[in-house]
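One structure, as structure tokens, below. Some questions next.
For this depiction, one protein chain was excluded, whereas all remaining protein chains were kept in their positions.
First chain written, first letter: the chains are A, B and C, and each begins at residue 1.
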Amino acid sequence: MMKETPAIAGLDNLSVLVGGKAGAGIDRSGTILGKLLNRLGYRTFIYRDYPSIIRGGHTFSIIRAAKDRIVAHRDEVDIILALDRETFVHHQHRLKKEGICLCDAREKTALPDPRAFGIPLSEILREEKAPAVMTNTCMIGAFAKATGIDFPPLEKILRQELRKEPELNIKVAKRGYDAVNEVLTIQPLPREVLPLITGNEAIALGLVRGGLDAYLSYPMTPTTPILHYLAGVSREFGLDVLHLENEISVILTALGYAYAGKKAAVGTSGGGFCLMTEGLSLAGMAELPILVVLGQRTGPSTGLPTYSAQSDLLFALHAGQGEFPRFLVAPGDAEEAYYWSALGLRISWEFQIPALILSDKNLGESFFNFDRKLVEDPEAPDLLPAGENNKPGAGAGQDLPYRRYELTGTGVSPLAFPPLAGGVIKVNSYEHDEAGITTEDPRQTTVMQEKRLRKAEYLARALEAVKTVNTYEGEDHGAHAHQTALLCWGSNKGPCFEVGRRLGLKVIQPVVLNPFPTRQFQQALAGVKKLITVENNATAQLGRLIRNYGFQANGEILKTDGRAFSIEELEKKVKEAMA
Amino acid sequence: MMKETPAIAGLDNLSVLVGGKAGAGIDRSGTILGKLLNRLGYRTFIYRDYPSIIRGGHTFSIIRAAKDRIVAHRDEVDIILALDRETFVHHQHRLKKEGICLCDAREKTALPDPRAFGIPLSEILREEKAPAVMTNTCMIGAFAKATGIDFPPLEKILRQELRKEPELNIKVAKRGYDAVNEVLTIQPLPREVLPLITGNEAIALGLVRGGLDAYLSYPMTPTTPILHYLAGVSREFGLDVLHLENEISVILTALGYAYAGKKAAVGTSGGGFCLMTEGLSLAGMAELPILVVLGQRTGPSTGLPTYSAQSDLLFALHAGQGEFPRFLVAPGDAEEAYYWSALGLRISWEFQIPALILSDKNLGESFFNFDRKLVEDPEAPDLLPAGENNKPGAGAGQDLPYRRYELTGTGVSPLAFPPLAGGVIKVNSYEHDEAGITTEDPRQTTVMQEKRLRKAEYLARALEAVKTVNTYEGEDHGAHAHQTALLCWGSNKGPCFEVGRRLGLKVIQPVVLNPFPTRQFQQALAGVKKLITVENNATAQLGRLIRNYGFQANGEILKTDGRAFSIEELEKKVKEAMA
Amino acid sequence: MTAYNFETSTPNTWCPGCGNFPLLNAVKAVLQEPGEGETPTPPENLVLVAGIGCHGKIVDYLNINSFYSIHGRVLPVATGIKLANPDLEVIGFAGDGDAYGEGLEHLIYAAKRNIDITVIIHNNRVYSLTTGQFSPTSPLGFPGRSTPAGSPEPPLNPLELLLASGATFLARGFSSQPEQMKQIIREAINHRGFALVDILQVCVTFFNLHQYYAERVYTVEDHDPADYFQALNKIREWDYGASPSGTSPGGASPGKANPGGEEKERIPLGILYKKEAPTFARRLSPAGGGNREEATRESRTAAKERQALIEKILAGSK
Partner (left out) sequence: MTAYNFETSTPNTWCPGCGNFPLLNAVKAVLQEPGEGETPTPPENLVLVAGIGCHGKIVDYLNINSFYSIHGRVLPVATGIKLANPDLEVIGFAGDGDAYGEGLEHLIYAAKRNIDITVIIHNNRVYSLTTGQFSPTSPLGFPGRSTPAGSPEPPLNPLELLLASGATFLARGFSSQPEQMKQIIREAINHRGFALVDILQVCVTFFNLHQYYAERVYTVEDHDPADYFQALNKIREWDYGASPSGTSPGGASPGKANPGGEEKERIPLGILYKKEAPTFARRLSPAGGGNREEATRESRTAAKERQALIEKILAGSK
């Protein structure tokens, strides 16, 4: 069927695009393809692009596999698996000159491109009386053969991933497999295979690792998958996972859990976060621990619900009336998502403050390799100075009458939960005295305000012992290359690190954004003459934030169309910015 | 009854404190006393301090009258009118050595202070069979006599202010009047009497002046009085004034009004504003005009509901997911409140963006003289460049099919309202095309984002023609006094201007806070070596904001106890900061 | 005169077979063809308001004034538009998650106030656009993606709730019965006051109840919708699957939830309640005891008069 083997570029870097209509199973295909390449020992990354539409509308995933760790997608692809004609038309420009596109034989005539190869997908489906959604499976079978992958490993993955009608799926896949010739050979790499998980899964597991008792949410892209995931594992982990009537209820119910001593986290996106801000301020005043996962998407308002953005940094930093300390962290990949979710929950509880995990659609819904070895122990860092009477639970069994807001050196009061025999635990949204009783006294107000803000100072100190700013200095590609640095945060870590490596630039990624790690950031800037901030927003929010601490970016690369930076796009823009 | 006339300090500056239990009519007494002094031609200011309690709890007002315009209170008072013993005990320290305190004769024995004079208030009330709340009226009568004010003008005010049982009130007042001797004489000043209104009234009237059609609110201190006030005048002005089920409904209903072409404003405070942030972002995306009055009070959370703060500046600036232009202004006195409420409404409508009036409890609930001559015409400044097809209503009667989000040079699209014969008006919270139809296209997204942000640029240009930064340079009290400047915003204008005058310092007050008036601020800074920011918050929010624009404060005077700066307190702190 | 074109060129992205299609067509038909003896509302006087969910897309498909709002907030937006301009005919489209969940309070208040608008709920009893979680009207035990072990809460009966809230028009339709939908929607729009139409809208992708409904629905007859107790009884006849041992679709194990042999429950369709009562706007007006002068409202823009009045107020504040 297929003509002779085209030459495909170095297998240290393969990109496969699978595309079709929303609802046609493109997402699932992406996962299967990703796992297939991952299990061969390649480092794998999957970028997912889908509209806010259940059926129809164009959806695609780009699966990238390479010898080295990668955390970004490329525009250029080696192989397109076109489940409909639109896919080829849309993405033709991405396909390498020597690339190939697999499509249904029916479509081939409409695609007069020598790189397109027809496979009798619909014919096979008709013969097997298989439903249309199995076109995917057939296509994946063809892909495996074309790239020289054995059928048994594919069969194993299909059995794991496709619970409905596995036999028919495998049959259809095999027919696809048999319908094409091998055009290139992807050699298995004999080395450790790493887990391939989404950022959302990493956050979910990190929260569990941090001791989560309850996850509460109202569905909202891009954090809905955390809700689904934790609902699925709630029994094993003994979690309460609740989908409530709206986001106001979500955060207030979570604060009820916290009061009763159970670690709760909530997940949402912009609009839902708006509704949580009043609860956030309550958490600040009442000193109740709470962890909020804020998944950013393209705004304002409903915006582009299934696309990404980094435009809520300053909102997250200032959300809620009045002034109170908060911890704000923006992980850049799966390992960071896991680590900081676990540590974030600890910070929230040890300092009795809200912690925010600032995620985005690209972080949450892309698939990343997860390398355990890169993850520090989230229980390791000591946070509060030893000897202070402020550990959770320290209130129980004291001599004194328990005072929920006892003044201490660090500002952190002993934390106890009902029932506390002989003690009364009062939390209060009004300004209050140490016992939690309402006050309007000016002195008391000032003292309590200071107490709460003191916690931020101690948190900043504690974080000195943790790596809060990542830097990367690749091989120097020129005399002064390292004098230029890319500044990035969140999911732009991947593209920036790869482009930095290619161009020999320094890359600086503050992971913790509040309290701002001024000292570590200062150190990272050593030797840097030109700092270019790379952000998915229109106003360079991180660029603006660092000015508060006396730093200044002198270049901006901004993108507001909801899509992730591809390597090529970013590289081009960086070169322009440097010129 | 009263012994010989004590010497009272210069009548160019009289302070009277009236205090008692919450619910005892203290507030009303303050107003009557203020009006009394005001009508004598003195410039008057009333500071009000009351707890979040309906009955009981200590409440007081300080009425200050002077020859020159004043917009702040002093700690030191000349006269205390003590409606209960607590008032004297609480405020004794404020009373000048040569001051006097009027109290009930019953209390006199318990107040062994030579400055205290007993008046048979309760005896009079008993004799007249008057209710306890009329103690106030009796006391005011005594005050008038003691200060040499004639009875008829007092009677007139009492008739206007006390609708319930005016005759009995007047009788009781007269008995109080007759029970004391004149101890000093407040001479009427033969000059124009100015209106005496609260900041909230000024905002309300400014909104009406700006063309308000509807005011929607859910009660929340300190903006509730705007709701009450506008409800009272709704008929005369033809306003819809609605108190709805919660703040979410308030802002969304207001956006419904805006869509239908009616100018709506809403008022709230921190917690309610939190609930409005999602609607604010919708207004940003859908380009619907809306004016929000945000009255700040002491936070976080419920905090001190009836006390003041300036701790929501950065929250107001960044509230709502995503990025969209907004107008943010913080008036400092009644004239500014009036002018900017009217102009703010215009800006909101001409640029189709949210406008926020950042008020606070001290601005909203204090009484200020209102000097018409100080107020520019809010209809005067041209905002949008001439010749652009972007005036409200410009859409009607066009040839083209109407497109709600037509791309224009300024980013401002022609605004039309249903019914529009032959045209369809679609607004959308999703990203959309020019016609308002949902899109997820990356290019379209970028173009529309730019369109919206372009409006901010044009707004910034328009505001160049308006005075957005106030400066005051008093007489120079020393060689380099003007090299030090006080930076302030909102209700701190009053104390800073007075202290600046006393100490010969420059005072800089940016009224517009977003778009930040960089050029005017730069000009104001000319010659300034030391800039001290004066704020009612813990983190110097304006001090942080100006850093974004390359400016830097090098001193901070912060106050977080909910009370306004008094002149003495601020003067002391400024001297310390300068030392 | 050429007929007004109600279509937009926006590609429709609902799933093939989705119950939103017949609902869209019913709405279009009602707006296009006025009822007998009625004068049609001019198209420019129509305003549609939508929430966020699959249902909301309806406004992109209709060439009519619209406000594509945010999730859960159809009611306040529609209320604002109607109060601002009573000449507009305001129709809201909301999802069950949208109106019965996220923003339930507004629905109750719109009913309580008797705002003169029509709200059509695309009640597919699931969160569709967010890919299949249980909703306020999902049957107890529904295994959505957020409740894989089955939803732990019984559904609301929205019509019962709205009856208790003071709604003056309550009806139920079924997306597979277009003629009846048309008739109900037409009457809802004509009703003076708050009208809610709960459409059992089949979501073929996440909760395909087509067959289930087809076997159970019937149209009320000999029913006096003005009679509160008759209405209540009809409304309570079907409980949206609140009783796990009943015959509602338990989703998880429909067999168990609807044991063979037991009699199937019946789902009444049609106009279940209808009553005349003063609208909010009327109560605001002098005729209704309020002080909202329509005349003054018209002359709102008389800036000069306002200015004079402001000066008078200021002069009085000395």
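Observations
By definition in this document, contacts are C-beta pairs under 8 Å (C-beta built on N, C-alpha and C of every residue); 3 or more make two chains touch, one makes a residue touch a chain.
A quick note: this is a predicted structure, and the numbers were derived from the prediction, not measured.
Among the chains on display, the ones the left-out chain touches in the entire complex are A, B, C. Within the whole complex, the absent chain has one touching residue among A:205, A:329 or A:505, and that is A:205. Check A:87, A:137, A:234 or A:491 against the missing chain and you find that the one touching it is A:234. Set against the missing chain, the residues B:166, B:219, B:381 or B:504 yield one that touches it, B:219.
Considering A:93, A:372 or A:443, the position touching the chain not shown turns out to be A:372 (whole complex). Among the residues B:243, B:454 or B:572, only B:243 touches the chain that is left out of the figure.
Residues of subunit B in touch with the missing chain: 22-23, 51-57, 217-221, 224, 227-228, 231-232, 235, 241, 243, 245-246, 271, 301-302.
For subunit C, the list of residues touching the undisplayed chain reads 103-105, 108-109, 112-113, 136, 140-141, 149-150, 152-154, 156-157, 160-161, 163-166, 232, 242, 244, 280, 283-284, 288-291.
Although one chain is not drawn, its touching partners on subunit A can still be listed: residues 35, 38-39, 193-197, 201, 205, 208-209, 211, 213-214, 233-238, 240, 242, 244-246, 248-250, 252-262, 264, 278-279, 282, 286, 370, 372, 417-430, 432, 436-438.
By our rule, only the chains that are shown with their structure count from here on.
If you average the Cα atoms of subunit B and of subunit C, the two centres end up 42 Å apart.
With centres defined as mean CA coordinates, subunit B is found 44 Å away from subunit A.
For the pair subunit A and subunit C, the distance between C-alpha centroids works out to 37 Å.
Counting partner chains per residue, subunit B has residues 248, 278, 282, 286, 429-430 touching two or more of them. Residues of subunit C in contact with at least two other chains: 52, 68, 70, 103.
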